[in-house]
Every structure is written in C-alpha cells, then in structure tokens.
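One chain of protein is taken out of this complex; the other chains stay put.
This part shows chain A:
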Amino acid sequence: MDISTQTTDAPPPTPQPTVTEQKRNARGATRPGDRVFLGLSRGSGILLLVIMAAIAVFLTYRASLAISKDHGNFLTTFEWNTNLNPPVFGIAVLAFGTVVSSIIAMALAVPVAVAIALFLTHYAPRRLSGPVAYVVDLLAAVPSIVYGLWGALVLVPHMNGLFGWLDHYFGWTGIFDWQGGAPRSMLTVGILLAIMILPIITNVTREVFRQVPRMHEEAALALGATRWEVVRMSVLPFGRSGVISASMLGLGRALGETMAVATVLSPTFDIQASLLDPGGGTFAQNIASKFGEATEQGRDALIASGLVLFVITLLVNGAARAIIARRKEYSGANA
C-alpha cells in the first residue's frame, strides 16, 4: 500500500514502516521483478568494467614485456625493427600519422556533417530529407575494406589534380609541398577517413538537431530572427554538446581505422613534413600489416603500440567530456 497516494480527508491510521522497511522500499528490491531487473542491469554494468579491465591488463602486461626489451626509446625512436636482438622500435611515426590523419578527417568531416544535418532537419522539404537521410545511412553500412579498395583504385588516381593545385598555391607553407610521388599520403588517407566518418557524425548530429525543442526555435522566430539566425541562436547552442559527442564517435573510428588506411597509404617509417608526400603510418595500419609475420617479440611490440592508441582514445574522450561539462549549466538539459 502506497501511503503517498492517500487522498481521503482523514486517512485511517496506517502503521508507519520501520526504517529498514523504508530502506528496502527505497532500493526497490523487494519485488521479484525488481530484483531480477536490478541484478541484470547491475550485472551488465559490472561486465563492462570487467571487460575494460581485462583489456587494459592484457595490453599493459604484454606491452611492458616488449618495452622492457626495447633498445630504442619507445616514444621517440623512428624505427620498427623487432627482429633485432635486442629489438629497436618506437611509436613516434605511428602517433604522428594517426593524429594527423584523424585531424584532417575531422576538419573535413565535422563541418560537412553539421551542414548536412542542418539541411536535413531545418531546410530540406520533408520528401527530400527522407531519401537523403537514407543515403547517409547507406554510407555507414559500407564495409571499411570496400572504402579502402575504392580509395586505392578511384580516389588515389584522382588526387593528382588536387595535389598539383595545392602544391602550386600553398606549396610555400611546407605542409602542402609535393615532390610528385604517388598520392598515397596522409592527406589522401585523411580525405578517405573523412568520408568514412561522415555518416556517423551526420546521423548523431541530425538526431540532436531534431530534438531542439520547438519552443526555443519559436522564441527566436518571434524576435524576428531569420532562418539562419534561428539556427545560430537556438539550434547550434542546443546541439553543441551533441555535436561534440558525435564528433568523438567519428574520431574514435578515424583513430582506429585499419583496412582503409592500410590499402591507401604507402607506409614508411619516417615522418613526412608535407601532407602530400607518401609515407608515414598509423597504429592500426602498422599492426595490421605487421602482425601476421611478427615473432612473439614483435607481437608484444605491436601490442605496446596498441596500448598507446588506447590511451590516446581515452584522453580524447576525457577532453570531450570536460568540454561538455564545463558549460553544463548553460546546456538545454535544465530548460
């Protein structure tokens, strides 16, 4: 019997529940259904933590084996010779390539994704937005190896024009200087990654923009805002944290993308100052291309590089959460 819903004017005297009874009620575990559900949800939560811990322990253990034998500096060496005795390897080239290709991908994909999402939710007529959203979903369903093949067979041969143009006008900056090698470079990888992460960012962003309360948009409209001003005053601020979350999902995919990068890039173990010159590598691509032939010692070294990728991903996610939390009181959540 629930006391709080008593509505009669003079409620009959009800025995007060004892403190322990109240506690049990508050925890909601007195009924079998509640108990089962509590067990299931708590179990799932614990399972997740166990899996995360297992991965972390595995990575750290195998990585520590490799790093203790490493004769080079694990963080700064530009070399990956795990068959030497003692082995010499370092992740500098991989970290650079992974971060640079992901930055390029984000810089290209996020603005386009936000624009597509705005178009679909606020500009396109309904009979157009449905099919376009469907096509965006289809893009997300294409396997990454297919993107890789398309990148190697179609994108790479068509990059020469863009590379020449960039070299001609922006070659002086250094990062767009082109020696004329095959365009299997970081920029091509970045462009391909941008295409691959576009759908996930677009989809999440679109959902967020769709949930902007009508009343916030009408508030701007009633003040005499144009459509773009409504977007700027209501939609973008409200969707800000959602756009950041969406970008992080995309970034996670870009950081860890393996097959597409391995198919397009011509890897070398050095850092190219120019984004247009072929060479460099990423963590995932390096693991994929070396794992098959690696010795036990080589595998441990690759796992060590995987651990670094894991840490980078954690750091990026933490940074994103911090950005979202910093302006929490201004988010739409408490409106």
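Please note the rule applied: a contact is a pair of C-beta atoms (placed from the backbone, for glycine too) under 8 Å apart; a residue touches a chain by one contact, two chains touch by 3 or more; residues count from 1.
The definition used in the following text is that contacts and distances are computed from a predicted model.
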{"item": "From \"Acyl-CoA dehydrogenase\", \"Phosphate ABC transporter ATP-binding protein\", \"Outer membrane protein beta-barrel family protein\" or \"Radical SAM protein\", the hidden chain's UniProt protein name", "value": "\"Phosphate ABC transporter ATP-binding protein\""}
{"item": "Contact partner of the left-out chain, one of A:67, A:124, A:149 or A:233", "value": "A:233"}
{"item": "Chain not shown: contacting residue from A:69, A:216, A:299 or A:321", "value": "A:216"}
{"item": "Residue ranges of chain A at the interface with the undisplayed chain", "value": "126, 213, 215-216, 218-226, 229, 233-234, 237-238, 240, 327, 329-332, 334-335"}
